[in-house]
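Working notes for the structure below.
All protein chains but one are shown in place.
Chain IDs A and B follow the sequence of writing; residue 1 opens each chain.
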Amino acid sequence: MPYTLKEIADFIGAELHGDPACRVDSVASLAQARNGQLTFLGNSRLSRLLPESRASAVILSASEQPRCRTNALVSGNPYVAYVKAAQLLHPPPGFMPGVDANAVVHETARIAPSAFVGPCAVIGERVRIASDAYIGPGSIIGDDVEIGRGSRLVAGVTLCHGSVLGERVLLHPGVVIGADGFGLANDAGTWLKIPQLGRVVVGNDVEIGANTAIDRGALEDTVIEDGVKIDNLVQIGHNVRVGAHTAIAGCAVIAGSVTIGRRCMIGGASALSGHIEIADDVVITGMSGVPNSITQAGTYSSGVPVMENPTWRRNMVRLKHLDELARQVRRLEQALALVQTRLDAGE
Amino acid sequence: MPYTLKEIADFIGAELHGDPACRVDSVASLAQARNGQLTFLGNSRLSRLLPESRASAVILSASEQPRCRTNALVSGNPYVAYVKAAQLLHPPPGFMPGVDANAVVHETARIAPSAFVGPCAVIGERVRIASDAYIGPGSIIGDDVEIGRGSRLVAGVTLCHGSVLGERVLLHPGVVIGADGFGLANDAGTWLKIPQLGRVVVGNDVEIGANTAIDRGALEDTVIEDGVKIDNLVQIGHNVRVGAHTAIAGCAVIAGSVTIGRRCMIGGASALSGHIEIADDVVITGMSGVPNSITQAGTYSSGVPVMENPTWRRNMVRLKHLDELARQVRRLEQALALVQTRLDAGE
Partner (left out) sequence: MPYTLKEIADFIGAELHGDPACRVDSVASLAQARNGQLTFLGNSRLSRLLPESRASAVILSASEQPRCRTNALVSGNPYVAYVKAAQLLHPPPGFMPGVDANAVVHETARIAPSAFVGPCAVIGERVRIASDAYIGPGSIIGDDVEIGRGSRLVAGVTLCHGSVLGERVLLHPGVVIGADGFGLANDAGTWLKIPQLGRVVVGNDVEIGANTAIDRGALEDTVIEDGVKIDNLVQIGHNVRVGAHTAIAGCAVIAGSVTIGRRCMIGGASALSGHIEIADDVVITGMSGVPNSITQAGTYSSGVPVMENPTWRRNMVRLKHLDELARQVRRLEQALALVQTRLDAGE
């Protein structure tokens, strides 16, 4: 849907240099944008591309504006301004409200007239689906689930009984929310299942990626606070609490009963051990292992970077004996001190 | 469903101190339990909460009983006794037997009258579903699958052709059993697919978590023995055998042709390389890499714990040169020995 540059400038709070009536209908990268498209310059390393851009308009910082030969939208934060413009030009797909004839909806479910339920979706007993919600095809909604206004389950999402979603929650295909936590007690060599009686409660404006699983609490609830963003194939155990506006990248593993603070960033393929607490504003870089609580904001890491294979082999053999090496160094230090003493004594 | 304390004490084998006719209907944590609920004290660090508990009854050890001001159920293993009581008070949800009108069942499938098949489930040719089994909505059961008595596929589970489930198997949403293993042969730079002709055979009392995948065998079967418990997002390759009562935590990766013993515990995000054997009673802690067979029971680890990012950066640079460091230390040791010799010789 096309907008004028005047409309876009007003929406994103940018200063327009150029033709306010010029219309753009989509965004593209600086190198690929053509006439009728909007682009941005967020990184000065790309400013050499600016003079040749065929875009109808470029979002950029004031310092870059003199080199721009087309319409310019000057912003203090060109990247954020660009994202807002992209959201305006590319809204989520609309839908016709209503329950598809091939959906299976229990008679006790309450579905807002403005909501959509797709084909082969199954809606359980006493489910409540609020206005403007979109339940994509093949989604399965267990009994007593609540789905807030404007939430969107793209397709093939499973919400187990009692799960609660806030407003504008976006769930990608294959997400499973509210499966039983991994709660087991060992009884003389066999495992007893601990009934998982809590729920999963998801706040507003949460996005969860494809095939991610979030388990229900054992006794109390698993809680995902407002604005949390979770990537694909992430595992979140029972009783976890993820603080508001925290982001968790792909294939991270959050074991049971972990509490993560607000505005944290958890890198991909990281693993947090059970029953620990992570403070607000903690950054865990990718592939890190976190065995203990982190009480101070900051950046933490433990991923081991690749080496050429023969080097790695030699180093790993040494790593297995690192404690011995450190003791050997300590002994050397002591022996050398003795030598120095003897030498000082004029032996 | 409420039970009297007498009934519960008998069921869990505990000694009742208090009112045998008192009824409880659910369990809760020591801090949260209220009147009508049962709780437990499993950890002496929480015994300070005992006097204030508002629970109707507490399961605890004999040594804690004197401080209990409400009904007490004294057990030698309060935690296991609690889990048994929780199972009694919170059984899995019941269901009305029958095949939902929106299920799609092949005419050659044999489904016990006491079993349930939910809406949008698809049941293939010659499938056999035993009594009291529950096939949740959206589950897809391939041809020639056998599902044992009392097994429960919560929702959206896929069992590929020929898979065999024992009795009381519990599969959470998104589980995929029997997809082709990753069997490839390199033919002058391109990959040839090796037909995957085995099955997956799952024993009794196995639980498998959300979005976990277990591949069929290449020639023989992939086998999950009785009582195995597998968490979410676990990958189990072709030809793997997992021994009875082993537990595997979230996001672990078991490569092809691995044999794991009985009563092992495989930590979350661990990875086992292909074609190795793990003895009985082995514990692998979280995020460990296991490149070779483990022949002795015991606990094994290799996860690297996080450090503050600048420290990590410095240490990783050194790790890349660890072998050189060890050689340097050896040379120092030799040089120092020479110095000592010279000093002893009175040079």
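In the analysis below, a contact is a pair of C-beta atoms (placed from the backbone, for glycine too) under 8 Å apart; a residue touches a chain by one contact, two chains touch by 3 or more.
All values derive from a computational prediction rather than experimental measurement.
Within the full complex, the residue among A:15, A:125 or A:333 touching the omitted chain is A:333. When the omitted chain is restored, the residue from A:154, A:177, A:258 or A:284 that touches it is A:154.
For the options B:146, B:215 or B:231, the residue in contact with the chain missing from this view is B:215. Listed by residue number, the positions of subunit B touching the unshown chain are 104, 120, 122, 138, 140, 142, 156, 158, 160-161, 174, 176, 179-180, 182, 184-187, 189-195, 197, 211, 213, 215, 219-220, 233, 235, 237, 251, 253, 255, 269, 271, 273, 283-285, 288-292, 294, 298-305, 307, 311, 314-315, 317-319, 321-322, 325, 328-329, 332, 335-336, 339, 342-343, 347. Looking at subunit A, the residues touching the absent chain are 26-29, 32, 77, 79-80, 83-84, 86-87, 89-90, 93, 100, 102, 118-120, 136-138, 154-156, 170, 172-174, 205, 207, 209-211, 227, 229, 231-233, 245, 247, 249-251, 263, 268-269, 286-287, 303-309, 312-313, 316, 319-323, 325-326, 329, 332-333, 336, 339-340, 343, 346.
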